[in-house]
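Every protein chain of the complex appears in place save one, which is left out.
So that you can tell them apart, the chains are marked A and B in the order they are listed, and the count of residues begins at 1 in each.
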Amino acid sequence: MPELIAKSALDGQAPLTLGGVTLAEAAVGPITSIAVLPGGAKAVAKGLKPLGLAMPGPNSFAEKAAARILWTGRDQAFLIGVDAPALEGAAVTDQSDGWAVLALSGLGAADVLARLVPLDLRLSAFPVGRAVRSGLNHMNAVILRTGDYAFEIMVFRSMARTAWHEIAAAMEAVAARASLKS
Amino acid sequence: MRIDGKGLIDRTKPVRFRFDGKDYAGYKGDTLASALLANDVRLVGRSFKYHRPRGVLTAGSEEPNALVEVIGAKNQTPNVRATVQEVFEGLVAQSQNRMGSLRFDLLAVNDYLAPFLSAGFYYKTFMWPRAFWEGLYEPLIRRAAGLGSLSGKHDEGVYEKAFAFCDVLVIGSGPAGLMAALTAGRSGADVILAEESHSLGGRLLSDGGVIGGLPAGEWVAQVVAELQALPNVRIMLRTTVTGAYDHGTYGALERVGLHKSARPNLPRECFWRIVAGHTVLAAGALERPVAFEDNDRPGIMMASAVRTYLNRYGVSPGKRVTLFANTDAARATARDLMAAGVTVAGIIDPRPDAFSVEDCPVHVGAEVIGTRGRLGLSAITVRKGAETFEIETDCLAMSGGWNPTIHLTCHMNGRPRWSEDLAAFVPMEGAVPGLVAVGAANGSMSTHGALATGHAAALRMVDALGRKVSIDLPAAEDAPYQLRALWAVEGKGRAWLDFANDVTTKDVKQAAQEGFRSVEHMKRYTTQGMAPDQGKNSNVAALAVLADATGRGIAETGVTTFRPPYVPVSIAAMGAGGRAEGFAPQRFLTSDQASRDRGAPMIEAGLWYRPSYFPKPGESTWREACDREVTMVRQAVGVADVSTLGKIDIQGKDAGRFLDFVYTNTFSTLPVGRVRYGLMLREDGMVLDDGTSARLGEGHYLMTTTTAAAGLVMRHLDFVHQAFCADWQVRFISVTESWAQFAVAGPKARALVNSFLETPVELPFMGVAPVRIGGVNARLFRISFSGEEGYEIAVPTRYGEALFRDLVARAETMGGGPYGMEALNVLRIEKGFITHAEIHGRVTAHDIGMEKMVSAKKNCIGKEAATRPGLWGPEREQLVGLKAAEAISAGAHLFVPGTEVHRETDQGYVTSVGWSPTEGAWLALGFLKDGRARIGQKVRLVDHLRGIDVICEVCNPVFHDPEGEKLRA
Partner (left out) sequence: MRLKCPLCGDRDRREFYYYGAEDYLHRPAEGAPLADWDNYLHLRDNPAGVTKDLWYHEQGCAQWLVVTRNTVTHEISGVELVAERKA
């Protein structure tokens, strides 16, 4: 009988801190896609109620205890951190293994991301609680603002190394720029 | 020479640098140009065509002459404008566009050949004899063309790209820009202030004056301090806004580290994409030269540049300076020089009614008609009425007035408007939505005009943003700007318009004479405006000369189109991050490390890195490994990672109905627990993709796509769903990344699979079942891409590596092992399975022999269009197998043996080729006209590129186990 050992996308990768910004792989637990079928909204709302969550509006996420619900598209959300409840009225698909989640935090986190994503990251335009689908260079990504100076970035698992490499390169450049001022 | 007590350079910080092998000293705050002028170096380059000696003309990014190569440890950057490059300790630069030394340039002979090199000479000279082109003309032109040289090595420097967003973008930081930035900044709006130079202030740093009762320098310092303290204002120094694009997007080039010796990780340049709600264009104006005979000698400079060198850098470009200018304002240069103790040997003013209050000789109603000095100016010849005389001078400051810097307002097809008052083009209002030009860029030439228009524009933007601000307008000079246009001084000799491309007034007149009367034609015929400065110094004067030569007004003559970028942008900056690994994401399989551990060379396939083959000791070529792996699968068992195939989870009551619509064949009737091969067409009837889909539950399917088309199919499904059946009960999502999937194929595949399942299952061919492996929920499919009994096992991706290592270890105990892409390819060719080499976008279901898979009972995407005439029948090239005893190649074309080989006799082509150890022959798949009817015949396979000419046998494409007995065993 084979013993199947689980490995995360960036198994063994130590966090990287440069210029006050830290990049680390985050373990977020189960990820379940909930795609509401036509006419299924009420049933889904009922199913999510015990979690204290509802389907989020576009470009946002909400949290309750260990659970997070994240808008990912029209009539679609990812439930993260808890096992999905039984849901009527929706297509429910396990996405836990499909994504790598990177946490980027520190005063210059937005400066680092500004090298990689074509988004308006000003706090006024991208406040805490916002989650968008966009691109991290050539990669599709989901980007969440979890704090004034903290982001989580979800990319397809197979591209985790590229995402890490590109974010790290941006961190290096931002840190090197900071050294110019001194 | 350096002038004591003048300039904004830091005299406590001396800097040593090298130019053309000689060491010089400058100060922090110097540009290379100012530091060279301080060291009395006037000759800095050679002109493009005639290799004339040239010196610094300007003090900004518009510089046409002082282009140098900057040599770094890892880079060699040509065409760096010495007027922009800041000096730093250890800077090494050299002159370019010379053969031999700068002083004795061998190509200066071109200057004597000038009569043969005038406008359009390329078009006339290199025409015949035709045979001379490749042997003589082209090498000659290539040797002479282009400016500067590269190191020939990869640029290992770091380049950056970045995005920025703001409410108000202010371009330029002269009085207009500072006032606009301050106004918008105080309102709380997010402001980006982009300044091309290394400090804020614009012309105020050169021209001085008084603003709000303060010396201009102090006012600038106060404003800068306030802007720096505002958290909502971002100051971007050394940043040139290079282009205006749609919907408030601007391109900008920042020189991040070019003013420092290289540091690890420090970007050299950053290319910014700035998105602005509103934009203030406060880019000022560019002073324009006057064309007169030999006006290009080192020492002849723009008057404003002379003033900048004096006041900003503490340098006088000459010891005996003369001024040739047609405005009152330009006189300030002479006054500043005299105040600094520099001799002004004469002011030449072409206006007969000009004043003469300066304490130096002033010649009104006079013109400069000639100059002397081989490698630098020594004297000018002046004509006043009938009288002609010489003035000894080593620096002539010239001014023909100013051209507002309107370039960005033209980037979205806006045409500028000719202003008779200014004798210049000014921006057309609204030419770039959201952008307002202010100050000199909009023709407001006084300091007051700049402050007032910057202030007013920003106030309107603040208002539009729903913010409020109260800010007073400081008082400043408001002298009227008056000039009498002077473009060119009549004379016999050559008078330069475009210094960078060596275009003279004669060239422009000649173009007009030869019929190139349109400004766009003149430009292309003479190359005026096509050099690195893009005509910034010459455009308006050249078209004035053209207007004159064609008897039209300037407004009527029009102006060529200014296009981005405003200054040269290195490709490295624009493509920052895109080099080498940054070109595209790399996708890695969970088995990646395990494959590399076994020495497998990895090849890229649709961004994925897949093992090519798994070499064994004693194998010296990939073919040996590939042949072994093929035989291993045919005789024992092989394991391959097939996780790259696209996987789409489809759910809902209408899921089967949806699959029926996107596939040619029927899936709604597929029983739960079974898998079916599906063919997908584009709406035009061509094959889009193929793959298997499994029915996991009543309303639950799992579709498989090819690796290459995974993204394409997803986009297609999204389109079909959203455009034609958005109300159906169906939802789908990619699960490609969620599952690691491994093929186990070969006669011993079943034994291997049953060895690790918690409960062994008996799956029929094309069956699917949920299974458990080591406590993990997995899926087992009985499908085959090899022609052997085959299974695919899918586990959640986190377990992929562990399962792969386990499967390979088990296979090895059974005489099997892993196999790579090469073997996978041979196996599928032997079995006649197609890939995107075959379904390349121009083939129909009929072409690949699958027309029976297009169900007559239902509608589907592509069905109707596939019935169009010409898409079926014997004239089509149809899929066939080919067999040969010698090596053959993909890409070869097919001919009837004995016929001539040319396009008209072409019968088809080869798409996939491999050596089949199973058949002991070279096998190929290809498309042959009426191919199915020609099975058993011979064709001639020709590949001119590889020198292959072989007779092949046309076969059924399924070479191996054509009855499929092994699959169903």
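Assume contacts are C-beta pairs under 8 Å (C-beta built on N, C-alpha and C of every residue); 3 or more make two chains touch, one makes a residue touch a chain.
The structure displayed is predicted, hence computed values, not measured ones.
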**Asked** For the full complex, which residue in B:D23, B:E556, B:D718 or B:E886 touches the chain that was left out?
**Response** B:D718
**Fill in**
Residue list for chain B contacting the dropped chain reads 163, 245-249, 273, 275, 412, 433, 683-684, 714-715, 718-719, 721-724, 726, 859, 864-865, 867-868
**Message:** Tell me which stretches of chain A touch the chain missing from the display.
**Reply:** 58-59, 72-74, 118-120, 132-135, 140-141
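In this text, only the chains that are shown with their structure count from here on.
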**Asked** Roughly how far is chain A from chain B, going centre to centre by Cα mean, in whole Å?
**Response** 30
**Request:** Write out the stretch or stretches of chain A touching chain B in their complex.
**Result:** 1-8, 33, 35-38, 75-76, 90-99, 114-115, 117-122, 124-125, 137-139, 156-159, 161-163, 165-166, 169-170, 172-173, 175-177, 179-180
**Request:** Would you mind writing out the residues of chain B in touch with chain A in their complex?
**Result:** 158, 160-165, 190, 256-257, 260, 263-267, 273, 275, 577, 581-582, 584-590, 608, 649, 651-653, 727-739, 756, 758, 773-776, 795-803, 806
